[in-house]
Structure formats: C-alpha cells, structure tokens
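Removed from the display is one protein chain of the complex; every other protein chain stays in position.
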Amino acid sequence: MEKKQQVKRMALRDTTGDKIFYTINAIVLGILALIVLYPLYFIVIAAISDPDAVLAGDVVLYPVRITMEGFAKIMERKDVWLGYRNTIFYTVLTVILSIIVTVPAGWALSRKTLPGKKAFMIYFIIPMFFGGGLIPFYNVMSSLGLVNTIWAIVLPAILSVWNLFMTKTFFESSIPDTLIEAATIDGAGSFRIFGEVVLPLSKAIIAVMALYYAVGQWNSYFNAMIFLQNENLYPLQLVLKEILIASESTVGGSGETILQQYRLANQLKYVSVIVSSVPVLLLYPFVQKYFAQGVMIGSLKG
Amino acid sequence: MEANAKRLPLKRERAPKKKMTKEKRVRYFKDNSPYLLMILPAVLVVFLFNYLPIYGVLIAFQDFMPGDKILSDSTLWVGFQNFERFFSDPQFWPLMKNTFLICIIGFVIGFPLPIIVSLMLNAMKGKKTAKVLQTIFNGPHFISLVVLVGMLTLFFGRYGLVNNIAAHFGGERYSYFLESKAFRPMYILSSNWQDFGWSAIIYIAALSNVDPQQHEAAILDGATRFQRVMHVDLPAIMPMVSVMLIMSIGGLMGVGYEKALLMQTDGNLAVSELISTYVYKRGLTGVPDQAYATAIGLFNSIINVVLLIIANTTSKKFSENSLW
Partner (left out) sequence: MKKWLVLILAALLLVTAVGCGGGGSNKTADKQESAGVEKLVEEYGFQWKDTAAPILNEKGAKELSFSIYSSKNASALDYNDMKIMQDLFASTNVFVSWENVSESVYSQQKNLIFGNADNRPDAIYHAGMGAGEIIKYAKRKVILPISDYLEYMPNFSKILEERPDIKNQLINVEDGKIYSLPRIEEMGLLQNPNILFLNKNWTKAAIDAGAVSGLTEADLKDGINLTCDQMQALLTYFRDNDMNGNGNASDERPLSFVYNNWQGNQCDLYGMFGLNDNLEHRIILDGKVTYTVQDERFKEATNFLAGWVKENLIDKVSFELSQDNFLANGKGLETYGAFYWWESETVVSNPENYIVCNPIVGPHGDQTLCISNNPEVGAGEVIIFADCPNVEVLLAYFDRYYDPLISAQINYGPIGIVYEEQLDEKGMLVQKPLPEGITADELRLQNAPLGIIYLSDYAWNNVVNMEPRAKLRLERLTAFATPFMPKGAQPCPNLQFTLDELNTLSNYETNLNDYIRTNLIRWLLNGGVSDAEWETFQKDLNGKCNIGGIQKVYQDAFDRYMSK
C-alpha cells in the first residue's frame, strides 16, 4: 500500500529529463503523423476532385471542382456490392479458420517438449522460400476439386508461416513458464491448460492474428482471379481491379472515349482505395482494445 | 536486467535427449501428443498448398511450356542450362547489384522503423492520442501500388508539388524521376512509409503484455522514461524482434517487379532494372520462358536460404533467440 503511494507520488513528478523525452517523443511522432496524414488526405480530396485538375497537379490542399462522379460510378454497380458481401464472408471465414489453425499450432511450437520441434520448424520454413509456381499450384487445386469454389480462396490463406512464428514467439515470451508449471502440478492436461490458462492470456495475439489474416484476405485478389470463373463469387478487390482495368482499356476507342476513360480511371484509382480500405480501417480501433496494458498478467498474479 | 531474469528461463532447456528407454520415449510421446494434435491442421494445410506444388521447381531444369508434363517420359530436361544463361548474361551483376542494394537499404531503414515507432507510441503520455496515431499509421498499408506510384508522380514529378514549392522559392526544378540518384530513395522511402505502421502492430501487441510491475520497479530504481524504454520495453519485445529479423533477412532478395516497373524511366534504368523487372520484360518479348523465370526464382530462393541460415546461426550465438 505504501509502496503504491510512493510510486504514484514519484510518477506525478516528471523529471526535466523525462519532460524533454516526452516532448521530443511527441514532436517526432507528430511530424511522422503529418507525413502519413497528408498523402492520405490527398487521396480523399483527389477522389472527389476533377481528374484533370488532379493530373495537372492543381489539387494540393483542397479539392478542385468537386465531383462525386467516381463514387457514383462505383457505388451504383451491383457487382461492387456483391463484392463487398463476398469479401466480408470470405474474410470472416478465413479469420475463424485461421485462428483455429494458427493459434494452437503456435502454442505447440512454443513448447519445448514438442516431439520433433526442430523438424517442424524446418518443415514450416522451407515453403517460405521454395514454391513451385502458379501452374503446379493450379494443378493441385484442380486435383483437389477446389477450382471455382470459395475454398480456393479461403483454404490457402488460413496459415501464414509469418503469423505462425509470430504467435509462437508471443507465447514464448508472454506466457511465463511458472504459470504453466503451476497448472501442470495442479493436474491439468495439456488441452485444458491451453484452453483455460493460455487462451485468456492470448487476447492480444489473437487480436493481431485476426487483424492480419482479415486484412490479408480482404486485400487479396490473385487467387480469386485465377480460380473463380463465376463472377458472382468475385471479392471486392477483384471487382474494383476489373473496373479500373476496364476503364483503362483502350481497345477500339476513339480519342474522346479514351480520354474520358483515362480521366475516369485516374479518379477511380483514388476512389477504389477509399472504398476498399475504409471498412477495414474502422476495424482497427476494435482490435486495439485487446492491446490494453498488462491487464491479463496482473489480474492472474493476484 | 534483474527484472528480465525473472521472466526468461535461466538456460535454454532442450527437449530431453533421445537416449531414453523405450518406455520413457512412449511416455514422452503420450504426454506430449496433444501438442502434435494441435499442430496437425497447420501441417496439413501447408502440406496441401505448399508442399504438393513444390515439384514445380523442377521446371527450372527443363525446356518447359505450359501443358508439358513436369514429370514424365516426355519432359525435356536441360540440366543447368537456364542457370548458365542467367549467369552469363552481361546484365547479371548490374541486376544483382541493383536488387541487392534496394533490398538491403530498404531493410536497414525499414526494419528498425516499426520497432522504434512502437516503442515511441507505447511511451506516449496521451494514451488516447497514441491510439489515434496508431490508426493513422495503418492507413498507408491499404494504398494500392498503382495509387502509390501515381501519388509519387504527382508529388515528385517535374511539375509536381515538391518542385512547385521549390520553384516558388526560387529553386531549380529537379527531375526526380529521371535521375538515377533519386530512384532508390524514392522507392525505398515510399515502401517504408507504407509499411512501418502496419508492421508496428505486432510490436505494440507484444508491448501491451509487458508487466506494469516491471515499470514500477524501474521507476523505484530511479529510471528515467527513456531508460525505462531501453531497459524494460525493448527487452520485452526482443524475442519478437529477433524472429522478425531472421525472417526478414530470409526474405530479403525477394522484391517484386510491379513497383520498380511503374517507376522506371529511361533516366533511371541503370538502377531501376532489377532481376524481377528484367525477367518480366524478357518474358514479354521473344520466347516466353517459364523455365528461365523459375530458374531465377530458384536461384533467389537459394540466396535467401543461405541468408536465413547465417541470420539464424548468428542470432543463436548472440542471443537466446533463433528460429531453430
């Protein structure tokens, strides 16, 4: 009790050194924020400005000749909304499956007594470097009967070795061995320990993994492009990409049409970024909640 | 230091050596089989989608067109011909140099940046502001490559923002896109700008699990805020840093062609022609050659593996963290 009060009193008085530290810290972060913010802001005003003005470099601090044509062109299309629906579905599915696959595996890898641990590590590392290329991958998917199904997009995405290793490291450094030992002594089996001790402490890493996998799937389009023939299954990114490329296609157009298309294409680029990223950006604050400082460890120690 | 010792094991515990009796081994297996079960789905996924297609690397040793069978009597094996062709190309060393420089400089700047930023955000006084900043820093990650390069053109083109400001103050206009000197900084810094916020997330998450009691103890010992960062926060994320370091080094030479191709002009060709852009261009003219591209990809992979092994061994020697 006394100690706590003592700490509190000391924390209230920052030393000059500390004040300087906080100030410099804030300034540097502030500058960084400006460097990041301005281009993001630019994207927003470019998306609603006249494309000629954008290309000519007239758009600097505020939109010029505001036009919502780009947004209208994109939002009026049924396939964009369908793409949203599809992507949300694929993302949710991917996140659920990937957490189920990645988190336990990360835990297992973090255990020193995992039989064949070294072999498993090497097993997971090798594919990070060696890949067969698109054609064998396609053939495998085809043999598995996954072509033109949503599984072609979801299943390959549910394990990323990077994420796996991050999870493993997190467990190694954030879950104290003493805790596990104590639980083992109490007679708990490995599964129970995982479910009742580890998982409640892993909110931060699960949140991060969910975020990384979600965004990974949200932003992806390549597998969809290769494996999906049914346009109704297209994810958002693919739809947007198609719209963009379509507006850049110059086959058979006269000068006017080509010009029109260029103008639209340039505006659509910026609109696409906004349309595809705003939903996910809004997701981050929810994830942040799980990064609360030291709540887990403290509460358990008591 | 003291605080750390309590958290990390005092020495690396290895799994018990194989010299066990059969009973002990069976026991060991049974005790730890839950872990095997936990890791099984991951093993399966990787097997299906990564290992099965790996036989495609054999294309590097063949005269291959799509439609050819990779493993059959009719495949045309050419041994190391594709590799020889690549090594004897007069562009080989310039390409290697350009690719290597972009990768290594990008890494040297880009690796520490998220770490530093995560530490700084964590050390901020205003927690709410820190959270807002985190969200802002995530923004660049979502910008597509085409938009990024488009913005670079608008900002750094001859009549772009930067030049207009310079001209306004009486300076000379500088053709950023036409000068070799400007290519790497623009390429690398824009990549770093795009990634640092997103890469910082994992460090921020790791920092969130730092025991606040350690900070309290440090304060009691009279540590300044800065010292607390260096001696409590930083060591706490060291394991994560090590793993990310090793994996990043392992992926060092793997840079794609799209961004460099979009930024390429005649003026900066000497530095902007990378292995990936070169292969891409050659694939568009003359004879399209899957095998050649695969061979180069394989070569790249081998370099990356070597780098990875070096990184892992070094990390084992100097710290307690390594991948295996």
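Order of writing sets the chain letters: A and B. Residues in each chain are counted from 1.
One rule holds for everything that comes next: a residue touches a chain if its C-beta (ideal position, glycine included) is under 8 Å from a C-beta of that chain, and two chains touch if they have at least 3 such contacts.
Predicted model, so just to flag it, every value in this text is computed and none were measured.
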| item | value |
| --- | --- |
| Omitted-chain contact residue, chosen from A:Q217, A:N266 or A:Q288 | A:N266 |
| Identified contact with the non-displayed chain, of A:L32, A:I74 or A:L97 | A:L97 |
| Touching residues on chain A - with respect to the absent chain | 51-52, 55-56, 93, 96-97, 100, 134-135, 138-139, 142, 144-151, 192, 195-196, 199, 225-226, 229-230, 241-243, 245-247, 249, 251-260, 262-263, 265-266 |
| Footprint left on chain B by the chain that the document does not show | 65-69, 85, 89-91, 153, 157-159, 173, 175, 177-178, 265-267, 269-270, 273, 278, 281-282, 285-290 |
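Assume only the chains that are shown with their structure count from here on.
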| item | value |
| --- | --- |
| Gap in Å, rounded to a whole number, between the CA centres of chain B and chain A | 16 |
| Residue ranges of chain A in contact with chain B within the complex | 3, 6-7, 10-11, 14-15, 17-18, 21-22, 25-26, 28-29, 32-33, 35-37, 39-40, 42-43, 54-55, 57, 60, 100-102, 104-105, 107-109, 111-115, 117-118, 120-125, 127-133, 135-137, 139-140, 144, 155-156, 158-159, 161-162, 164-166, 168-170, 172-174, 176-177, 189-191, 194, 204-205, 207-208, 211-212, 215, 219, 244, 266, 269-270, 272-273, 276-277, 280-281, 284-285, 288, 290-294, 296-298 |
| Of all residues in chain B, those that touch chain A in their complex | 7-9, 13-16, 28-29, 31-32, 34-36, 38-39, 41-43, 45-46, 48-57, 59, 66, 70, 117, 120-121, 123-125, 131, 133-144, 146-147, 150-151, 154-155, 157, 159-161, 164, 193, 197, 201-202, 204-206, 208-213, 216, 219-220, 224-226, 236, 239-240, 242-244, 247, 250-251, 290, 294, 297-298, 301, 304-305, 308, 321, 323-324 |
